[in-house]
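Okay, so here's the structure we're looking at.
Of the protein chains in this complex, all but one are displayed in their positions.
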Amino acid sequence: MTHATEKIAVGILGATGTVGQRFIQLLEGHPYFYVAALGASPRSAGKAYSDAASRSWKQSTAIPAEVASLIVQSCEVQNFKQCRVIFSGLDSDVAGEIETAFLKAEFAVFSNAKNHRMDPIVPLVVPVVNSAHLDIIPHQRSVHGLKKGFLVTNANCSTTGLVVALKALQDAFGPLSRVVVTTMQAISGAGYPGVPSLDILGNIVPYISGEEDKLETECAKILGATNSDATGFTAPAELKVSASCNRVPVIDGHMESVMVEFAKRPAPSVDQITAALKSYTSDAQKLGVPSAPENPIIVKSEADRPQPRLDIMVGNGNAIAVGRIRECNIFDVKFSLLSHNTILGAAGSSIMNAEIAVAKNLI
Amino acid sequence: MTHATEKIAVGILGATGTVGQRFIQLLEGHPYFYVAALGASPRSAGKAYSDAASRSWKQSTAIPAEVASLIVQSCEVQNFKQCRVIFSGLDSDVAGEIETAFLKAEFAVFSNAKNHRMDPIVPLVVPVVNSAHLDIIPHQRSVHGLKKGFLVTNANCSTTGLVVALKALQDAFGPLSRVVVTTMQAISGAGYPGVPSLDILGNIVPYISGEEDKLETECAKILGATNSDATGFTAPAELKVSASCNRVPVIDGHMESVMVEFAKRPAPSVDQITAALKSYTSDAQKLGVPSAPENPIIVKSEADRPQPRLDIMVGNGNAIAVGRIRECNIFDVKFSLLSHNTILGAAGSSIMNAEIAVAKNLI
Amino acid sequence: MTHATEKIAVGILGATGTVGQRFIQLLEGHPYFYVAALGASPRSAGKAYSDAASRSWKQSTAIPAEVASLIVQSCEVQNFKQCRVIFSGLDSDVAGEIETAFLKAEFAVFSNAKNHRMDPIVPLVVPVVNSAHLDIIPHQRSVHGLKKGFLVTNANCSTTGLVVALKALQDAFGPLSRVVVTTMQAISGAGYPGVPSLDILGNIVPYISGEEDKLETECAKILGATNSDATGFTAPAELKVSASCNRVPVIDGHMESVMVEFAKRPAPSVDQITAALKSYTSDAQKLGVPSAPENPIIVKSEADRPQPRLDIMVGNGNAIAVGRIRECNIFDVKFSLLSHNTILGAAGSSIMNAEIAVAKNLI
Partner (left out) sequence: MTHATEKIAVGILGATGTVGQRFIQLLEGHPYFYVAALGASPRSAGKAYSDAASRSWKQSTAIPAEVASLIVQSCEVQNFKQCRVIFSGLDSDVAGEIETAFLKAEFAVFSNAKNHRMDPIVPLVVPVVNSAHLDIIPHQRSVHGLKKGFLVTNANCSTTGLVVALKALQDAFGPLSRVVVTTMQAISGAGYPGVPSLDILGNIVPYISGEEDKLETECAKILGATNSDATGFTAPAELKVSASCNRVPVIDGHMESVMVEFAKRPAPSVDQITAALKSYTSDAQKLGVPSAPENPIIVKSEADRPQPRLDIMVGNGNAIAVGRIRECNIFDVKFSLLSHNTILGAAGSSIMNAEIAVAKNLI
């Protein structure tokens, strides 16, 4: 690979949406990738991106100049021939078929959509957690009769932050038996226009459609192992997860109150748990990919942290912050956890997954 | 008692504070009680209430005219001679001694402060839950050598809503073994000036000093029974509670994500639990006291309820709203719960406790 | 009229929308009117209101039981035969033709929509300001060849609060020459789903489509007089209004910073202006209609008032609050003004207009 001298052309599907915008923002000046093509709905196709997205661009930085002038295409394979990698921020109502078409056309597809996450031969990868799941790609290619193409998904935003901490604990202390998580999720997780302001200003909505099920299901897949011949994934035997999901009036940053019980007795102490979280590293760090944070987990020692407003950008949004690690009357430990739902929890995961795939010579 | 024709004079301690203001607001036009005296810090003493509270009055209704002209007194017994009942909204740094002085001077004292809540001969009463604990009052009087005076406390605001639901479940299905609660608490719970806006606007703070301990401890006392000779309280043997408390940018209304496990097997079904919550009633309903809501628990059937903005005033703020009653992967049931933290969760509880005491001829 | 014993049947068009919901809420238990029919889009027609509005009902009180079971109709004249009065909360894209059809079918139509507001024979009435404009109704009937029917509109929500104060000043001190108003408008003014939360949480949007033009134009019509033969309206000759409209993260309540210059010299003093605002009354007070607030204008003396959270319900939402009346370096006076945008600023105005029409024997 010669990415230092020659960058890889990437296409972004769903480019005008909230996740698509984050891809564009995060890929500005990226050392491996450059944005070569943009796909969106037929309504936007044919327009310069700056026109197509002028009303909906909700990032606090401007549209990069080199992207602003790209002509938006419909999401068909022939419009992305110059690209090697596809990042998909498509809505789930269309993502399934479109992503499959790109996969079969030999693209390396990195998807935020939920459609293929639970497919038994599709890796569901949080880059600072289970990039080892990319080992299944040769098998995925053989099933589909592909040479270069493959499809990798990343997790739901509320799952993503949680599994970083759970993986650190599982690595250090063995299998987890029970995990209770209550989320307080930011409005940006619902996209744009997303949550009406009359529903959330000064309010809490104790429901996010499908979220609890995704959280409970995805955790098991991500925390599992690839089987011995790298043809599938095995979920942890003991793990039970129970989630309660709430929407809160925060722009970016999912907070989670978490309780964990370990399978092994005696359980580790709060100090041991704190040390394990602080010292956790993943393949992303070992490979040294550009988006990898120095530490995947930042442990805050102040009594009232983490907080979205103050801690959301730890590791440039690609790490998580954990605090209030303390004993629990019922389980072994409880703590508060914060992750950036549109960076590590969405576009940032996809990009780091692609970086890891480059580092592993899959691209 | 002749309250229909002759109202009972009450005094309010801590009258300029947030809880004191709610007392004044809720007592306007009360059928049993009228505000005859106001106590506050020496800084306010000697001023008309309208002057003392002009900057700090944060209710959405005006100061009642008959209270506005009352001269604020220092919180000493001799200034409240015309009163039979004392409502205390004092801060905990001064509440302990002052409330004891009023108790010993033969007043009926109803306190929001935490100081005496865990005293083994002081009832900790949520009026729609455990007014039976008032049975200990004769013993309390005998210990202190009193004829008429007694002291009743009400619970911490985050405890209050929770125990209403737990009591309904305990009454219907027997002892609870494990309860997990994650709170999302409104800013009015912290009083005024309370939470700085820079800390909470668009943010979540995963910490409220002392709150988790209060919640875990108070639940056990409230859900317990008086012993056979009415000289003390017995906490439920099996019950373990684990709380995680968060501050959220909501004005009024504490939301709680709750998980419950029953001691008995098999556990009741979701439908049975729903029915039990809907049909729950308490002594307050049976006695027909003025503040008693028709139903202590309103069960919302919509998928995304309860919500603070829409449901906070169920039962005029003296009921709780419960929704999303559903199965849990780990415990027997989980649900969302909302209560008004400054009505049922504070001044409203004190007032209803006093109404019940009147109905029980304790006043 | 026999409204004390026999209430008048009313129909509500646009019944599932935000304004329609307010009509339903405000008409619960109304002494003159009862809701006999509900109209909405074909999508809702045929459903019980409780089903049609279950997801969109965003009021903090429940749907009144007698309305919940009404079957929603399409907005056609034949579905409202039992009604004498029609309240329209229709969107402006359909309101024009539908309201005209009801007018021509001899209904008394009270509309919130903008479509007919500037029609030269349609009164644009803020009930505590210019109910004298109802004098044109005989002329309106004669133009349309009607016996009983007529159409009255009420003003845009940001206009409504302003003209109450301006009318009081004009009555007391003669014509106004220049008025500058900068609005900070609540999100409920945009209906539901209305403003996306990502646009307004912790943010200000300095633009509301069409709002500044409406404010500038409507003020002139409302502050004008009917001509001598009651066939039209004459705008005040000297009046110039310049508006700047902003959306702010407030649920209910439009705040306005206002500056006023009088045509006559010398201008009145701040004290004279304050006295005139305090003592202002309108026909609504003189006629004693049920929704009329005791005083249309509540003057707040505290330095930091009015505020939406504290003052929005003055006069049950049908009065305005004014404060910070002070000298201006450029004009004669400046002050802050608050009105409830969905009560006086929408459904409340329509209802009070209808009450006045009843009192004037127009219905």
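Here are some notes:
Every chain is named by a letter (A, B and C) in the order it is written, and numbering of its residues begins at 1.
Everything that follows uses one rule, which is that contacts are C-beta pairs under 8 Å (C-beta built on N, C-alpha and C of every residue); 3 or more make two chains touch, one makes a residue touch a chain.
Predicted, not measured: the structure shown is a model, and the values here were computed from it.
Considering the full assembly, A:I312 is the residue among A:L70, A:A113 or A:I312 that touches the omitted chain. Considering B:I187, B:V260, B:L277 or B:A292, the position touching the chain not shown turns out to be B:I187 (whole complex). Listed residues B:S197, B:T234 or B:S301: the one in touch with the omitted chain is B:S197.
Listed here are the subunit A residues that touch the chain not shown: 54-55, 58-61, 201-202, 251, 302, 309-313. Touching residues on subunit B toward the chain that is not drawn are 58, 187-188, 192-202, 249, 251.
Subunit C residues in contact with the hidden partner, per the touch definition given at the top, are 178, 180, 182, 184, 199, 202-207, 209, 216, 240-242, 244, 246, 248-251, 255, 257, 259, 303-310, 323-324, 328-331, 334, 336.
To be clear about the criterion, only the chains that are shown with their structure count from here on.
Among the remaining chains, C is positioned farthest from subunit A, on the basis of C-alpha centroids. Fitting subunit A to subunit B on Cα positions gives a rotation angle of 180°, stated in steps of 5. Residues touching across the subunit B and subunit C pair largely coincide in numbering: over half of the numbers involved belong to both copies. Centre-to-centre separation between subunit A and subunit C, using Cα means, comes to 48 Å.
Averaged C-alpha coordinates put the centre of subunit B at 40 Å from the centre of subunit C. For subunit A, the set of residues touching two or more other chains reads 199, 202, 249, 251.
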